[in-house]
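For this depiction, one protein chain was excluded, whereas all remaining protein chains were kept in their positions.
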Amino acid sequence: MFKIKLKFISLIICMLIIVSSVSACSSKGSNNSNAQKESKSVTQITVWYPWSGPDGNVIKQWAEDFNKTHPNIEVNAQLVPGSGIGSSQGKFHTAVAGGNPPDAVLYWDYSSIPLLASQGLIEPLDDLLSGIKEDGSKFTESSWSSVKFDGKIYGLPEMTSVLVFFWNKDMFKNVGLDPDKPPTTLQEVDDMAQKLTLKQNGKYVHFGFIPWIGQGTPLSWAGLFGVQDYVVNDKPNLENNTGLEKILEWEASYSKKYDPNQINNFFAALSQNNADQNDPFILGKVAMKVDGMWEIANIKQYAPNLNYGVAPIPTAPGGKENSSVLIENVWMIPKGAKHASEALQFIEWTYDVHRQADAGDQVFNISPVKEAAKLQKINNDPKAKVCIDLMTSGHVSFSVQSKATFAIKNALDNAFQAAQYLQKTPQEALKQAQSEAEQTLAQQGQ
Amino acid sequence: MISMKSKKLTKYDIKNIKRGLFFISPWLIGFMVFTIYPFIASLIYSFSVYNGVTASKFVGLKNYIQLFQDPKFYTALYNTFYYAIIAVPLGIVLGVLVALLLNQPIKFLSFFRTAIYIPVIVPTVAVSILWIWLLNPEVGLINWLLSLFGIKGPGWLADPKWSKMALILMAQWGIGQSVLIYLSGLKNVPKELYESADIDGANGFTKFFHITLPMITPLILYNLIMGVIGSLQYFTQAYVMTNGGPMNSTLFYALYLFQNAFQFLSFGYASAMAWILFIIIAIIVYILLKTSARWVFYGGQ
Partner (left out) sequence: MNSQIFGNKKSIIETKSHISYGRTVKMIFVYLLLIIISIFFLMPLVWMISTSLKPLNELYSVTPHFIPKNIMWSNYKDAVNSIPFFVYLRNTLIYAVVATFGVTVSSFIVAYGFSKIDWKGREFLFFVLLMTMMLPPQVTMIPVYIIFKHLGWVNSLRPLIIPSFFGSPFYIFLTRQFMLTIPNEFCDSARIDGANEWQILWKIMAPMCRPIVWTIIVFNIVGTWNDFMGPLIYLNDESKYTLSLGLQQFMGAHSTLWNELMAASVLTTIPMIILFFFSQKTMLEGITLSGGIKQ
């Protein structure tokens, strides 16, 4: 009896919900058809962007402003975590494969272009761009070079940033180092790190420097050490690569000095993956680090009283002076996008110099448009100025745009970890990375 | 009834087949509409080079051969079996024990049952962050508890030797799901069985092993099979928390499969991986089912 009553009640509830949802759908549907009857010539385009926060709000705002002034194009800016490419498990690929892609997609990693392009998931833009006379001259050199692959243009810069060197002035003072004189070479970093590392009762209290925390990724260091031959003719060149060996030996020297298990446990106790709650630099657990310009904004918000400085990354052996590493968000047009030219119209509209300067200030990044970067108000912030100068007049490196780069990046991540844990010598690690990268490329059918 | 080993279907048989098919028809229809095509498609992909978008190229057994030459394939298998062999039995034992605890005549039963189930309800992101703190080598609760016994806790997620164990521990938080299943089964045990056992002077242990346990063996079998299927496809936590590291110690099979599919865009290769796993799981489950007759007691018989 009870069961029958329950069935009956749940049936009613379900019918109510179905009725209400259908009516909601149909009312929306009728609104749509009304709108369509009124202005048949409105082209609706969809644009995916990967995150919320200030960066995402910029995109939303751009879409709103564009729609106000462009009556025949309606931009629907949609927040899709990771744009379905990184951290969203295949939504982008499913949409493209299913013939239902967005008209443009914004992604935070320009280095994904080669793989997506070589596999045909994104479209080359040369024809469309020459049609609207875009030759890239308004962009900074590194931001424009990095969107090219295989002789074609596959993306457009949205926002750029650089990696810089951070140091904790108070910690410098405490060990007798001049707080206003950061290291200018990596050798100096090693020496200062020694002084800035404190061990008590067999446990580390704080470290001076560890190469692989923050944004110290293998390819970043490769750029800083001037090593660009890790891929030759789209084939991995990792084994016996002296440049990479040098970097690995330098990183391993830290493990040998301070014991890899202690280092890893120490930093595991702080931030992990994307859990940026307990950033070691902010907590005064590490005195120096290489990290992105955006950290300046973070520190302002979370630890405004931190006494620190920002400087160009100390020169590495074999590297150039005033070096830094490019970080760039790029727009891409997926294969099968139905309104590519309208999407490009929107993207080009965002390159208005004042618009770019405002956006760059909002997100504490550097606009890829040269004139806009000069106008940005954050130029008045001495720390930000360091970054902007590096971008416009320093040597900005970016990863080699080859279809093999992604496989190489993966293999190097593993190799570097093995060297950091002192599980393998640099030579062994690179040998393993070589076969791993080759294996991955073979699996891709290349 | 004389059972005649006749291959001919009697009218009674046919009637029963019709009845059976009628009842399972919802599943059967859904299977044919939503499941068959994707299964066949992925099988075809496993014999091709395919990036998920442009047309695939048939390459025969190449993917499978490459798979057997891939060191990460073996690493992934090892990690996955390591996890499954420990996590599944552990989960079953803990699940049954906790269900028994909750089957006692205690006050605040609703509260305790809810508490046990809460980790299953809480969003994954919160669970992951919380466990990262719990397993923190310096200030985490687990190592603190160990230190009370004079044991120095390991680096857990940061230590390649302990990372899988950390994930296994974390998985035990989800036993609330199996506990509920056992509880519904325990409720079904007829009270008269216990009463007559009491009269016969049985003690707690005997009652447990001869009445309680046999009555819930069908549900234990369920959790065992689902545990095998689930643990051999373990993915989400490794993806969210460790991404296979450190040093590939948490590179589980499904995670490596996912990387091949959506990061390296080697769909054909990933499909080959999927079908190998399918065969492995099918064999194990088949064996479990066939041997289950020996220890599973169906109240129907």
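Chains here go by letter, A and B, matching the order in which they are written, and residues are numbered from 1 within each.
The rule is simple: a residue touches a chain if its C-beta (ideal position, glycine included) is under 8 Å from a C-beta of that chain, and two chains touch if they have at least 3 such contacts.
Just so it is clear, the structure is predicted and the values come from calculations on it, not from any experiment.
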**Complete:** Of the chains on display, those the missing one touches are A, B
**Request:** Can you work out which residue in B:16, B:69 or B:206 touches the chain that's missing from view?
**Result:** B:16
**Message:** Using the touch definition from the top, which of B:122, B:151 or B:287 touches the missing chain?
**Reply:** B:122
**Request:** Decide which residue listed in B:59, B:146 or B:180 touches the omitted chain of the complex.
**Result:** B:180
**Asked** Which listed residue (A:52, A:130, A:194 or A:253) would be found touching the missing chain in the intact complex?
**Response** A:52
**Hidden partner interface residues of subunit A, rising order** = 2-4, 10-11, 13-14, 17-18, 21, 46, 50-56, 78-81, 84, 88-91, 93-95, 97-100, 108, 269-270, 274, 276-279, 282-283, 285, 292, 294-295, 297-298, 301-303, 363
**Item:** Missing-partner contacts on subunit B, residue numbers
**Value:** 9, 13, 16-17, 19-24, 26-31, 33-35, 37-39, 41-42, 45, 52, 98, 101-102, 104, 106, 109-127, 129-130, 133-134, 139, 173, 176-177, 180-181, 183-185, 187-188, 190-192, 204, 215-216, 218-219, 221-222, 225-226, 229, 233, 235, 254, 257-258, 261-262, 267, 270-271, 273-275, 277-278, 281-282, 285-286, 289, 298-301
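Following the convention adopted for this analysis, only the chains that are shown with their structure count from here on.
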**Request:** State the interface residues of subunit A toward subunit B in the complex, per the touch definition above.
**Result:** 89-90, 93, 96-97, 115, 119-121, 261, 264-269, 272-273, 275, 335, 406-407, 410, 414, 417-418, 421, 423, 436, 439-440, 442-445
**Prompt:** subunit A touches which residues of subunit B in the complex?
**Reply:** 49, 51-54, 57, 59, 63, 66, 69-72, 129, 132, 136-140, 155-160, 239, 241-243, 245-248, 258, 260-266, 268-269
